[in-house]
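Below is one structure, written out as structure tokens; comments come after it.
The chains shown are only part of the set, and none of them has been moved.
Chain lettering (A and B) follows the sequence in which the chains are written, and residue indices restart at 1 in each chain.
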Amino acid sequence: MLDLHAATSPEVKEALAKGAVAVLAVGALEQHGAHLPLSTDTIMAQGVARRIAAEIDGLLLPPIAYGDAWNNEGFAGTLSLSSDTMRAIFLDIGHGLKRMGVKALIIVNGHFGNRVAITQAAQALKVEAGFPVMYLDYPGMEAIASKICDSEPAAPTFYHADEVETSMVLALEPQLVRMDKAAAEYPVFPETFGLEPMGLDTFNKSGVFGDPRPSTAEKGETLIAGIAEESVRLIRLFLAKLG
Amino acid sequence: MLDLHAATSPEVKEALAKGAVAVLAVGALEQHGAHLPLSTDTIMAQGVARRIAAEIDGLLLPPIAYGDAWNNEGFAGTLSLSSDTMRAIFLDIGHGLKRMGVKALIIVNGHFGNRVAITQAAQALKVEAGFPVMYLDYPGMEAIASKICDSEPAAPTFYHADEVETSMVLALEPQLVRMDKAAAEYPVFPETFGLEPMGLDTFNKSGVFGDPRPSTAEKGETLIAGIAEESVRLIRLFLAKLG
């Protein structure tokens, strides 16, 4: 694996000669309650991406530390890029990687709001440039979480500042978690949630969705390891098709 | 100072109540010879930005780790965002900060190629949104460098992977510098350099411009401290005018 943040140009040249795949984590700068840092999604995605890159001997790109978190702007500290700007970033990176001689790009997405931009860019890169992009949203997370977590998610597959995310940050950057401020909130989702543009602060007070209190670094490690393992399995299928 | 990477939403809310200014470092993922990491510009800009934020009690944003480094793409490892994408990033961040209640944005630019996007975005944010943006390209660097450096720059105000940059990274992330690979190159600049689009690799072999060998962390620290001090002096003038 080559971490491009730290790598030098000659090292990249050498890796390219062997046929390299790039791994890009995409996060967000977004409120995560009183106990988790704004960069929670970036930290988690980069944590998973690093494991993946290590496993497939990939080029680990610097993470994208901002995301499209429009619906969390009602909470202070959330700072978003628009979906169009995100797409432009992925397009530029994809075209640049192709020019550089990289074989494919694996995007590890840590924030739901980024999906639109990622899938649009991936499609355009395939159609316009023939450059293959795979996008992963923590495959396997739901299964593992349902096994090891002591609390319920606030809604199916909705993980935000809860036991899942808190455990993962505890495993990756424990010094950034303030467990003494961790408090549960199970908001009532309006029935029109997902059917109209809606700020999360219109029905949630603390920014927490679920119960972060039973979180542990051990659970986080289990999640990260499991997600990375499932990701790598899928990536190998994806790469196998490229020939 | 609040480092938004690590801060929580309630902490930002509190800082905003007191009237906060944001500080954003902008770097690049760009070749810097065989001895410096690809993120050299990001590391330096973030190092300076952190000092500034500390001094003015600002909100330190996560750095932009990619820049417009088109003319270094001939060297492996350089991965660019286009100038238009960079501008979109700064516009989104500026508009978002304004909605959040931040008073002004200070951009600490660590890569020459980003200037166009930064000044365009700053002008648009002023005209369209009345949001004040100041952009700094290491003020004072030239004066300090000419005093403390033992080597000459490859061209006036042209610092790339040389004694200035190497010293600064030595001061900030010494573990990422491979001094054993540091070698000097003083390329002959074509007379049409700056008068036509031109890849730097067309007249430079190593990616180094100048002589990094006399670099020391101490010189780096002097540079960073001096640049931060001059930056803060200028920022205070800028903020004073805002009233």
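The working rule: a contact is a pair of C-beta atoms (placed from the backbone, for glycine too) under 8 Å apart; a residue touches a chain by one contact, two chains touch by 3 or more.
Owing to the predicted nature of the structure, the values given are computational and were not obtained by experimental measurement.
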item: Subunit number of the complete homomer, 2 shown here; value: 6
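The rule is simple: only the chains that are shown with their structure count from here on.
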item: Subunit A and subunit B: spacing of chain centres that average the CA atoms, whole Å; value: 26
item: Residue numbers on subunit A that touch subunit B, as the complex places them; value: 4-13, 16, 29, 31-39, 42, 61-63, 65-66, 73, 75-82, 84-85, 88-89, 91-93, 96-97, 99-101, 176, 178, 181, 207
